[in-house]
Structures are given as C-alpha cells and as structure tokens.
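Reviewing the structure listed below.
Here the complex is missing a single protein chain, while all its other protein chains stay put.
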Amino acid sequence: MMGDIWMTLLGVLVTTLLAFVTGMFYMGASRKITARVQNRVGPPIYQNFLDLIKLQAKDTAIHHGWMQLLGPAFLMVSAVGSLMFIPVLNKGLFFENFTADGDIIFLLYLMVFGSLGMALGAGQTGNPNSAIGVTRGLTQMVGFEIPWVMAIVALILQYHTTNIAEILEAQHRSGVWSMFANPYAFIAALLAAFGMFRYSPFDIVGAPAELASGPVSENGGKFLGTMMSSHAVFAFVKLVLYVDLFMGGADNLVELVIKTFGLYLIPLTYGMVNPRYRTEQAVRYFYGWPTLFGIIAILYAVFY
Amino acid sequence: MNSLVIMLLIYFAGAILVYAANKFSAVLRDVIVVLAGLLPVALFFSIPAFEAFQFRIAGFDLFWDLGSLAYIFEALVVVVGAASLVYAISYMKGKKNLGYFYMNFFLSLGSMTGILMSQDLISFFIFWEIMTWSSYFIVVFNGYKTNKIGLTYIFFSALGAYAMLTAIVMINTQTGSTMWNDFFIAFAGMSSHYQLLISILFIFGFGVKAAMMPLHIWAADAYSHSPMAYTATFSGVLSKMGVYGLALVMIKLALVSNHFVFSQVIAWLGAVTAALATIYALIQKDIRKLLAYSSVAQLGYIITGIAVGTAMSFMAGIYLAVLHGLFKAALFMVAGAVEKQAGTTDMHKLRALIRKMPLTFITAMVAIIALAGIPPLGGFVGKWMLYESLIGSNHYFLVIVIFFSSTAAFLYAYRFLYGIFLGQEEEEFAHVKEAPLMMLIPMLFFTVLLIVTGTFPGIILGPVANAMNHGMGFRGVQWEMSVLTNVYGDSIHLSVISTIVVVVFIVFALFLILKGRKGTRYVTTKDIANSGEPVRPEDNYHFALDFYKPFERAMAPLYRFKMSEIYGNISDGLVSFFQFTRRLYSGNGQTYVYYVLLFIVILLVFSNQLINR
Amino acid sequence: MNDKNSQKIVDVIKNFARKHSLFVLAYGTGCGAIEIPATMTSRYDAERFGIRGAATPRQADVLLITGYLSTKTLKRVIRTYEQMQDPKYVIGFGSCTINGGMYWDSYNTIKLLDMYLPVDIYINGCMPRPEAVIEGFIGLQKLIAAGKAEGAKKYKENLDWYRANQKKVIKNWVMPDYNW
Partner (left out) sequence: MVISPIHYVAIPLLVAFLIPLVAKIGKNWARILPGLTLAYLNFVSVYLMTKVQETGIISESVGGWDAPVGINLVFSPLSGLLVSLITGIGFLVWLYSYQFKNVEKNESQKYFTLLLMLITGANGVILTGDIFNMFVFMEITAISAYALTAFYRHRNGAEAAFKYLLIGSLASTFMLLAIMLLYAQVGTLNMADIASKMDQVSSGMKVTIFILFLTGFGIEAEMFPLNGWAPDAYTEAPGPIGAVFASAVVKAGVYAMARVVFTLFGYGDSPVEILIIMGVITMAIAEFSAFRQEKLKRMLAYSSIGQMGLVIAAFGLGTKAGVFAALFIMVNHALIKSLLFLSGTYMVYHSKEKLIAELNGMAKELPVTAALFAFGALAIAGFPPFSGFWSKVYFLIAAADQKMVFLIIMVLLVTTVEVLYYFKVINRMYFHKPEMELEYRRPSTNALISMFVLTAVILWISFFPDTVMGYIDAAANDLVNRAGYINLVLNR
C-alpha cells in the first residue's frame, strides 16, 4: 500500500520532469527553428533552461498582492494536473498516472483552469495591459474552443467512450489512427491548435510592442520563470493529448518525441509565415473553416 | 400537528409577526427574522418523513405532501432562504420599510414551500400566485425607477400564471379532479389536441419563471433591481420553481419520450437562452445585471438538461438547479456586500477591492469557479453530466451551443472578479471595509458548501437519484458519493481529481510564496511598469470600459438580435390600440346614443341569424 | 562540502545563466535605437548570445541607453531603471552617453550618463555599428561572468549622490522613492 503511493509519486515526478524537459527543449527548438527560417543562427537549443535559471535567480522585490503570487500556481495546476490524466505512453511503467480517474471532458475544463487563475493574477497587478491581454486571450479562447470541442465530440461519437486511454485502445483495435479514421476531426482540432499554442497569427494576447507582453507585463523573476516552465509542461500536455487522440499514442519515448515534435512543427511553421490577426479576426477565423470541418467531422462520425 | 403545515405556518406567521414587530423595535424584528428563517431549516432536516395533509376549501380538495423531487427544492428553499434572511439583517440595515420587505420575503418563502408541497393544482396555483405578487412587491422595493421593471415582471408572470390556470381548468374539465397525480395518469388518455394544448400552456407558465428564451425578458432587470438579499433567493430559488414545474411536466407527462419534437424545441430554447444570455451578460457594466443575465443563462442549461430527459441529463439539470441556487446566491450576496461597502455596483467605477474585502473575494472566486464549471468545484459536476448526457443521447449540436455559452461564461466570470476586486486601486475606495460578519457568515457558508459538493456531489445526487427512482418514473438510477459515470461506462473520480488539484496547487503556491519571501513586499497597484511614467495619484489606469470590445466585434451579428426591441414594438402597438379603444368613449353623449342605436339596429337587422341558430 | 564552496558553485551557475540570458528592455531612448533592429535580426543575430528583447522593465536585465537623453526622457529612464529587478545592468550606447556627443552644448540633454545612472559598460561611436553593439554585450557578459557588473549595487550605495544629480536636472521631481 505504502509502496503503491511511493510508486505513484515517483510516476508523477518522472512524468512531470519528462514533460518539463521535453517541453523546454521544444521551446528551445522552436526558437532555433524560427531563427533558421529567418536565416539566423539562433540561440542554442538549451537556451530556455538558461533563461529559466536566470529568471529564478532574479530578485522579486515586489508583488501586487497575493493573487499575483498565486496566479502562476493556478497555471501550474492546470499544466501538471492535466498531465496526470493523460496517458503519456501506450503501456508505460510510470506514465499512466491517474488516467483512469479522468476523462476528456474533464480535461477540457481543467485546461482552462490555469488561464483563469493566471488571468486573476494578471488582473491584480493593476497594469491595464495585463487586463487587455487577458480579455483578448479569453475571447480568442471562445473562438478556438468550438472547433476543438467539435473534434472531440466527433471522436467520442466515433469511439463511444470519453476516456482517453480507451480512445487510444480503440484506435489500436481498429488499426487506424483517428486522424485517418475521421480526418475532418483532426483538421478541425489542428486548426484549433493554432489558437491554443498562441503562435502567430494568434499571438495578439501578449503582443510585446502593443501590450508590453500583455498578461505577464508585471511579472518578472520567479513569476515569469514559473510561467515559462508551466508553458513548457502545458505545451507537452497538449501535444501528447493530440497524439493520443489522433495519432494512436506512442509505444516508446522515441516515437512519442517524433510524433509530438512533428505535430509541434505544424503550428510553429504556420505561425512563421503569418502576420498577426486582430482578436475579432481570430475569432472569425475559428468560426469559419475550422468550425465547418468540425461540423463535417461530427456528421461524418454519426453517419459513417 | 402536521410538520408540513407547521413549516408553512412558520413562514406565514413570520411574515405577519415581522411586520408587526417592525412597528415596535428593530431588534425584535431581526430576532424574529432569524428565528423564523432558521427554524424551518432545523425542522426540515430533523424530520425524517413528512405526513400528508388534506382538506377541502371552496369545493376543491387540497392535498399537501412533500414529494421526493420537491424535497430537493424544499431543501434549497429553506437553506438559501435562511441564509438570505441572515444576510438581509446586515444588508438591509438602515433602509426603510423593512417590515414590508421581510413580510414579502417570508411570504415568498412560504409560498415556495407551499408550491413544493402541493399535490393538487389549485393550491399549487394559489401558492404560485402568492409567490408572484410577493416577489413583485420586492422587485419594486427600490423605488419608482423599478416601476417599469416591476410591471414587466408582473405582466409576464401573470401571462404565465394564467396560461397555467387555463391548463388547470381544462384538466379539471377533462379529468374531474385537480390532483397532479390524477392528471398525470389521465394525460395519456386525453385527445392529442388537449395533450398538446395543456403541455404548451404549462410549459409557457413555468417557462416564464424559469426565464426561458422568449419569456426571459423580465428576468435580468427584475433580478438586478431587487435588493440583493432577496435576489439571492429570487434568482437562486424562486426561479427554480419554474424548473420544478418544467421537470414535473416534461418528465411525468412523458413529453420527452412521446413527443420528440417537444423535447427538442424546449432543449434548443434552453440552449439558445444560455448562449444569448451569456453574450449579453458579458457586456453589462453593472455587476448585478451581469449576474442576472448569468442566471438566465444558467437556467438555460437547466432547462436543456431537463428537456433532453435522459436519466443523466435530468440528473444534471436538477443538480445544476440546486447548485445554481447555491452559487448564485453567494454571488448575489457578494454583489450586495460590494454595493453596501463600496456604494456602487458599476464596474466602470469599482476598483480593486481585493485587499479591502479578501473574504468576499474568496467567496466570489469560489462561486465563480463553480459557476464556470471548473473542477474541482461543484459546478463542474453538473456541466460534466450535462455534456456527457447530451453527447450520449446524440444531441451533438446542442452540446456545441451549450459549450459555446459555457466557454463564453468564462468571460463574464473573469469580468465579474476583475471588475470588482482586481485592477488598479483608487483613493475613493480606500475607506472600504470587509463586509460585516452577519453578511460574511452566509457567504462563507456557501463557499464551504460549494467546495464540498465539488468532491462529494453525492450529497445532492443521492436525493436526486432517489427522487428519480421513486416518483419520476426513471428506473435504476445509480449514484455514488464522488464518482461520476457516463453512458459509455467511463467514470471520473472526483476525490482523486480534487486531491491532485489541491496538492499541486499547494506545492506551487508554497514555492511561489516562500521563495524570496523576505525580499518581497507589497507595492500598490499604481506602481506599474508604464513606460517610465509614474502613475500620478489623480490618475487611474484601470481598464473597465469596453472590456470585451473584441468579442462584441466578433459577435456583432448576435448582438443585433434584441428580444427587448421586439417586445418593445409589440407593447407600443398594444398601447396605441388601448388608446384607440379609449377613444371609443369619446365623452360625447350624442356619440353614445349613436352607439346604442347602432347596436339595436344591427341586432334587429341580424335577428334572423339569431333565430336560426 | 561547506556552504562557501556550494555557494560558489551556485554563483558560477547563476552567473553563467545570467551571462547567456540577457533580456534587453526594448526601449528606444535616442537615435541609436535604429541600430538595435539590425543587431537583433538576421545579419547580426544577437539572439545567438542569448540576447533578446523584453517588453517591460519587470522582465528585463539590461537597460540600453541608445544615444542622447533629453532631461525629459531621463526622468522616464530613471523610473524604468528603478523598476527593473536585480540583477540589472546599464549599457551606455554611443558618444552621447559618454560626453554629450554632438549635443555637447545642448541645454536639455544630459552630457554624462554615469552621473545619473550607474553605467556598466559603454559602447563607443556615433552611431556604433551592430558589431560594436555586440562587442559591448560580450563585454558585459564577461563582466557578469567575472561577477564585476555591479552597477546596481553602486547605485544603491550612492543613491543620495545619484538623486542629487538627478534632481538637479529634473526640476519637477514627482517620482516615487527608489525603495528596493
């Protein structure tokens, strides 16, 4: 019994660490790739670790109230918490965690928990830019959640389960990844992912020159550092979720890295060649093609 | 004596006593308010089973008994009612006409109890109307500005009530009885015309109180303009009477199973209500109005849940109804506390009260998290069940609409918290103190309740499942204390979820708070990075105006659709028609004589028709 | 393993990280700001040294004074500098920060930046080309690695002197106190 708990804890720690390290490297890689696309050398791939250490080593002489202090913690809950309910590998030793205790609808909600907490933290700083950034972010969320949910509903209808592990298993049983079984759902979800990752053209939330980085404009040092790490974990979470839902999961870490990184490249490269949408343009974008694909996906799941 | 009657009597006697006591002393009045508010709570939860009570008046048999579904709503009535009354003591301090206020408050509580215990249609209708006018009198409590709002409310309520009355007399004619049960049994045997007519009338009647889509127009104004102490009950519980009625009618009459179109139309109306009310909630600048629209939206979910009518969606609907009662009561209490302490509820004026009213903020945050349906609080359970049931019963586009409104609900949820508690501090509100203890107690009570229901929804699901198995005609509805299972057999474990969320949160919160704790200190929110320009004391950079302008722009077509304009045109038309009829009475004696002569001439001309009838 | 040694190791790691992760406040104060885009973009690519822009002083490590400072701008610069969190560095950029440069006789620009803010490193030239800018940054990195970039400490210790200088040129001093 006691051993179980230790094993569980160990699993949690290893998963989190894995997510953190992978996420950080992905972010480093994204900077590197962006630089290469722009014909630059770019920072080393471990640059984000250095940034993180530096940020954690910086003083935080001031805060604007306890909600600001807790804001990044909410973000972490959402990132680490979601990770706990997603099967990282198909049949891993440590990485099942609490997959059986949650399901995908629950995840949808847990994933916005962080944004709301973070928004509260940003709100308390009193910087108008933070609040403006938050409103943009939330508005954009209303946009991309719809195709994303449509894709998920399509999957649920197709596999008659809401449990992610079972969706995975269903894919294995049929031998077809759901991105081929229901391509429309995958397209809708992928287009929604552009908004979810907040690369351009959907990066108006923290537009540096206009909003002074928006919600985080008052947060330096440990706040920014914690947020960065949570972003890293969260990016990994989203990628693993996509891989699980649409690409049949991964049997080992190498496969996982290949699949997630491949997926990660899509919003990244799409963003590199795109300018920035205004918020309402972004929302309209999501209610255009992505939603149409979502509808087709649902109809496809129902009638096919 | 019968315990149901005693509860009823406590409320109605409380109404009279409190009015009388107000003439003598304020302390006595408050004591009576608390006593008459808390006594039914004690009575209700200490009595294991209620006996029925029957008597005869005016040729009608009245039959009172507390059904198992009504039990849930009655629990809500006594708990939220008592909390609102305790809250009201502090909140209403210093206002005039308190005897009048409390009298109507108790009358509405008593009438709600009466509605829930009525097993016959006549007493149901009687209590329904008492509820309507007593709540009306509180809606207009705040003076002449509320005149039009009150009239809108009473107009729609009267329309709804009379629709119900029509249905009741038709039932009486058809079945020769005014008992709910006889009606339920006889309904299947009625002709389809009557089935249709009676169901539509009932749904119309209940839909008004439940603020269903075309009938919701009164709700936002009425909720936001009554005193907040009452709105906690008004929006939290009174609107649930409509839900209760809808639940009875939709499920017991098997409208859902036998009349597919019916359930679809109502479910879609609920969903559209939710969506439209949500997008209107997030452009409000008054927090009371924001909450009022949010209430309408939440009622939309509940209606959808009930109308879809599978076991799980019904459970979700009732669960949400109870939970909405709890968190919306808490939120309206927060609004009341802010109104009382800061003197305004305008989000364009309010600034950063979080450090002034931390406990109020915690209440607001917990209630908002519950409202937004974010785990691990109670609201999530209802949302989860609703989605799972909608997907499970193949309402896949309905679920998208619901999901849209629930996502958009984050927007107003954030705006509520930000608008009151966050942002830049302002001298004007430097004096604001935390709400008085008597207001905090009920608020914190709800906070605890919401946290507990998040992990152990079985507290509510148990009675709901019981009601569904015994009386609502569902079979074998299962429930567990902290496990939810959907139609596919997948389950989520709320205790695990809560543990993880809490543990992770605490770990990182401790990390953030403890790290560099000594070197960190608080600075005012005027001390912000602002391109090097210090914020002067007389300036304030709080962001409140046009908060969701991007959203408004993106959703511009939806905002163009205004129900109130349609109703405005109708009412203008009616008023001019009334003016025309008034003109018929010209005041000229000759005209009147013409009328008389015209009348008799016409009748004589058509007398052949009269013979041959 | 005593405290002193472990502290040393930690310091080395910290300084290494600081050295390779310089967030520059994107705050163009003077005409020299025009050189910054060139420094950051493809041709000279400062990011390979870990130098990148930061939007607000809360997140930034380096304050780059790009050229002349009018007294009006100085006020904002001081405020911005004070809002940055320790450790923080100032780079004086171009001749104007050293001696006023071509504005040596102007009535409303300051001549010697070091009188008002603790400059860690100067970059000579008018304008200094991106190569020079990068060299300046590398110089700063060396200082950091050696633990010698202590401008902030100097500022804190000699705050009165700096304040007196600042108040001398800024007549309407309405700023909050520097208190961290």
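The first chain written gets the first letter, and so on, giving A, B and C; residue counts start at 1 in each chain.
The definition used in the following text is that a residue touches a chain if its C-beta (ideal position, glycine included) is under 8 Å from a C-beta of that chain, and two chains touch if they have at least 3 such contacts.
Note that the structure is predicted; figures quoted are calculated from it, not measured.
Visitor: Wait, the hidden chain, what does it touch out of the ones we have here?
Guide: Within the full complex, the chain left out of view touches B.
Visitor: Check each of B:7, B:109 or B:130 against the chain that is not shown and name the one that touches it.
Guide: B:130
Visitor: From the list B:82, B:98 or B:154, which touches the chain that is not on show?
Guide: Residue touching the chain left out of view: B:154.
Visitor: Under the stated touch rule, tell me which residues of chain B contact the chain that is not displayed.
Guide: Given the touch definition above, chain B has residues 56-59, 122, 125-127, 129-130, 132-133, 136, 140-144, 146-147, 150-151, 154-155, 158-159, 162-163, 165-166, 169-170, 172-173, 197, 575, 577-579, 581-582, 584-585, 587, 589, 591-593, 595-600, 603-604, 607, 610-611, 613 touching the missing chain.
Operating definition for what follows: only the chains that are shown with their structure count from here on.
Visitor: Between chain B and chain C, what's the gap in Å when you average each chain's C-alpha atoms?
Guide: 58
Visitor: Give the residues of chain A touching no fewer than two other chains, as numbers and ranges.
Guide: 59-62, 212, 217-218, 221
Visitor: Give the residues of chain B that touch two or more other chains, as numbers and ranges in rising order.
Guide: 527, 529
Visitor: Touching residues of chain C toward chain B in the complex: what are they?
Guide: 27, 56-58, 75-80, 83, 174-176
Visitor: Considering only the defined contacts, which chain B positions touch chain C in the complex?
Guide: 527, 529, 531-534, 536
Visitor: Which of the residues in chain C end up touching chain A in this complex?
Guide: Chain C reaches chain A through residues 13-14, 16-18, 20-21, 26, 41-42, 45, 47-50, 52-56, 58-61, 85-87, 180.
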